[in-house]
Structure formats: C-alpha cells, structure tokens
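Every protein chain except one is present and positioned as in the full complex.
Naming follows writing order (A and B), and every chain is counted from residue 1.
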Amino acid sequence: MIELNDVTKVYNQGRANEVAAIRGVSLTVKAREVTVLKGPSGSGKTTLLTLIGCLARPTSGRVRLRGEAVSSLPEKFLAQLRRQTFGFIFQQHNLIRGVSALQNVMLPAYPLGLPHARLASKALELLAELGLEHRAGLTAEHLSGGEAQRVAIARALINGPEVIVADEPTANLDTALTQQFLEIVARFKSEGKTVLMTSHDPRIWQAPLADTVITLADGREAAA
Amino acid sequence: MMARERAGLKVRGSTAAAALAGFLVFLAAAETLHAALAAGPGRERREATRALTTQLGLTDLALFTEARYTRHRSLADLHSAFQDAPMAMEHFPAGSLVTPQRAFPDAALRAGTGD
Partner (left out) sequence: MPPWFERHRLLIDFAVASLLRRKTRNGGLLAVYTLIVFVLGSIMLFGEAIRREAAAVLSGAPEVTAQAMRMGRHDFSTRADIQKLGRLLGITHIEGRLWGYHYDTASAANYTLQVPPAEDSAHALAPGETIVGEGVARLRKLTPGGYLFLVSAEGKLLKLKVKEMLPSASALVSSDLVLVSEPDFRSFCGLDPDVFTDIGMRVSNPQEVSKAAEKAALRLPGFRFVTRADMLRTYEALFSWREGLLLAVFAGALLAFVILAWDKASGLSAEERREIGILKGIGWDTGDVIAMKMWEGGLISVTAFLAGAVLAYGHVFLFSASLLEPVLKGWSTLYPRFPLTPSVDALELSTLAFFSIVPYMAAILVPVWRAASADPDAAMR
C-alpha cells in the first residue's frame, strides 16, 4: 500500500537549529493490516507518520502510495489525498476549539460541498457509533479527553478513508479507554481499512491485532 | 433538520450571516427609497429657498453666526484679524496664540462690544 524508500527529513535545514528527524528509512505498510511504529520520544515516529500521511514532504527519498510517487505531487493533489485516502487522529486530538463536536467531525468534508443536512446526519451517525451522540452540540473544549479522542476518530472517518493514521492515540487514555480504542481499531481492520499508529504504549504494540511492529531509534529503523 | 435539532444546534452560521447581510441590505434599500422619495420635496424646498435668496438678495448661509467672517463669509473683509465675538475661532495662525479676553463675557457685554 505505502512504500518508503530511503526517506530522510531534516527540519530547519541550513539553520543553526537544524535537526535530522529521519535519517534514511525504508519500509512498507501493507494494506488491510495494522502497523505500529514504536520507539522512544524523539525517535522520529511522528515525523515518519506525517511523511506517510502527506502532511509533510521528505527532504530526500521517495514515498509511494499504491505504487505512485506522492512526494513530488503538487499541493492540490496532496490535499485531496489527505482528504480522501487518509483519516488522521492527531496526538492532541487537534479539535478546533470553539466549534461544536458535530462541526468538528464535519470539517474534513467541507471542501467537498456536500449538502449540509446529509453531512450532519452522517457525522451524527459516526458520533452515535462511538457513543457520543449526546455530546454533538458541545464545543471541543468542553469534552473530556476520551470524548475528544473519539470525536477526533469520528472526524477521521467522515470521508470514508482507506488508511487511518493515528499518532499516539492512547497517550492520554486510561486502561478502559485504551481497551475501547483497541476495539475500534479491530473494527477498522475487520472493515478492511489499513491502520498505521505510533505508540510507545506496550498495550498497543503487544496487542494481538498489531500485524507489524516497526521500531525506530534516532530516526532510523532499529532491530526490534 | 432532525439531525441538527437532536444535536441541540442553533441556526447555521451561514444562515445567520446571510440574515445579517440581508437586514443591512434591506436597510440600505430602504434608505435608497427614502432618498428617492425625498428628492422631489427636497427640490421644491431648495427652489423655495432659492426664490427667497433672490427676493431678499441674500449672499451667504446662516450656518455660523458667531462672527462677521463666518456669517457673511463671502462678503467679510478677511484681512482685519480678530473681528467679532471675542472667542470666535480665528482663521489666522496668530489667532491660536492670542488667548481670548479673560473677562469675557461680562466685560464684553457691559461694553456692548459683543458683536
């Protein structure tokens, strides 16, 4: 599904605070599998995730999606990929503050210009599936951590993506909520979606549903 | 509709924005109508005032009555400074440096030089 070929990412290139976050990674994310990136903080997990999810372009190397090199595509196509192929669940949920949970879920579909009523009922359905129907009208900052994460999951699903990308999804969750999250991931997998997660939480990478676990250290793939 | 009601959401932002814009445009249209309706009577009034100006041979607007050079702006001899009411606004730079007579208005009134 996704192939990385000797990918590097350097931040603040040419400046005093230059950081090489990824120093040559080659890996493959297989379709309809759950792939977990693990490793200590600063090992480059998040950066790698943003490269795979087309949130950033690699400094060198190549990212292929379904055999097509995406790293050199123009911005407009990347936005389309982010919108339709990927569903992102960010580490801090990254909900838009001051906007209702429902509207947050609908946001990724706004550029598509779907009729509002249809979009709203779809978003509400997703929230209902995650047991959040009653929270739909609350603004993002009034949601608890677990609720906010589920809203973020609903948001990632609104455009029916093939690939779910989640950055440290369980970082702020207790055991029960983590369990709940794993159940959701299991459902994604059963629906044939590709799931890619970063985590330093053993409960995630030791979970039986993790098909592939890739370990990162200092921006390189390390032996597990 | 149902969905939104269940979610306890209010009016859509775009609806509210359109309502506000519509309201303002309505007011603007009402004012345009007002202007159109007032144009006729306005012309008549101006014509009547113009006729009075001709009859009486008036030369200036009665807007600023505080001083000669403001009341009959076009006929005033603008070259004699400090002309009328002691506290009248000056039109020469020096007028801003010379303070008004302190005893105003009592002394001025007693002396009958207010005008």
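Details
As a working rule, a contact is a pair of C-beta atoms (placed from the backbone, for glycine too) under 8 Å apart; a residue touches a chain by one contact, two chains touch by 3 or more.
Quick caveat: nothing in here was measured; it's all calculated off a predicted structure.
Across A:G14, A:G113 or A:P208, the single residue that touches the chain missing here is A:G113. Set against the missing chain, the residues A:R83, A:R203 or A:R220 yield one that touches it, A:R83.
Chain B meets the missing chain through residues 12-14, 16-17, 20-21, 24-25, 27-28, 31-32, 34-35, 38-39, 41-43, 45-46, 48-68, 70-77, 79-80, 84-85, 87-89, 105, 109, 112, 114-115.
Considering the complete assembly, chain A touches the hidden chain via residues 50, 53, 55-57, 75-76, 79-80, 82-84, 86, 88, 90, 94, 96-100, 103, 106-108, 110-116, 119, 155-156, 159.
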